[in-house]
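Below is one structure; the comments refer to it alone.
A single protein chain has been omitted; all remaining protein chains appear in their positions.
Up next, subunit A:
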Amino acid sequence: MSEQPRRRALGFLERWLVFAGAVVVWEIVTRISDSVFFPPPSKIVQFCAELWFVAEPTQLFLADTVYEDILPSLARALGGWLITAVVGISLGLALGRSRIAYEYLNPLVTFLRSVPPPALIPVFMVAFGIGAQMQIATIVFGALWPVLLNSVDGARSVDRVKTDTARSFRISRTEWIRMVVFPAALPKIFAGLRTSLAISLILMVMSELVSSNHGIGYRIQLSQNTFSFDTMWAWLVLLGALGYLLNNALLALERRMLGWQPKREAAPATAKAGG
């Protein structure tokens, strides 16, 4: 057995052991304190099962709320994030390759990205009313900046040799962008995409908390109004699990797509993700 897989297996084991230990401590503490606000994890899991699963094969054993709240929420978050990715990467690569265009837009971008994203919710609420449009607009506007700025940085990182080589082969402009600039910028772009994904999920929840009539955030708000804290925790756990899974899926994709990179830097520890 070589060193690499063994260390990875050990890391995996350690990670889940720590997690299991934390859950056990959580269970014991919540059982002793017996607070309505903090149900023990075993009870939360039970509530999750009751909330999301039914004995109905035609619905794939999933409750209505999966189709009416979870999937629409996810669709809005991921849809907004995809729009962000397309706009952010294309605009970012263009601005990264054109210093003049960047200079014209820099102060404007600096101000716009300083606006705390939740402060946009009232703006889009007035503009679009309650609904998916308002939520997607908020997500796109709030999550755009990390992808955009990282793409700018990435596009600038094309080194001299590559530029000269490409020039001497006289490749076309589209080929230049597609085969030289884009791959060179990809590591940075992925870092931006992950931050943006986290922001998209946050803004999905936030916009649903402020105003909506369905979705995960709406369900959390509803369980506050009805004082059903077990249900609320079930939704919180779901959010955590979704965030964890989506982030790891993106990391896996990144590893696949960047496998060719000679030296892979470890993922930055602190991404500039908002609350």
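Just so we're on the same page, a contact is a pair of C-beta atoms (placed from the backbone, for glycine too) under 8 Å apart; a residue touches a chain by one contact, two chains touch by 3 or more; residues count from 1.
By definition in this document, contacts and distances are computed from a predicted model.
The chain that is not shown carries the UniProt protein name "NitT/TauT family transport system permease protein", picked from "Coenzyme F420-reducing hydrogenase delta subunit", "Sulfurtransferase-like selenium metabolism protein YedF", "NitT/TauT family transport system permease protein" or "NADH-quinone oxidoreductase subunit H". Screening A:Cys48, A:Ile70, A:Leu91 or A:Leu120 against the full complex identifies A:Leu120 as the residue touching the chain left out. Shown as candidates are A:Val180, A:Leu209 or A:Leu250; the residue that touches the absent chain is A:Leu209.
Taking the complete complex into account, residues 14-15, 18-19, 22, 37, 100, 103-108, 110-112, 114-123, 125-127, 198, 201-202, 205-206, 209-210, 217, 220-221, 223-224, 227, 229, 232, 235-236, 239-244, 247, 269-270, 272-275 of subunit A touch the chain not shown.
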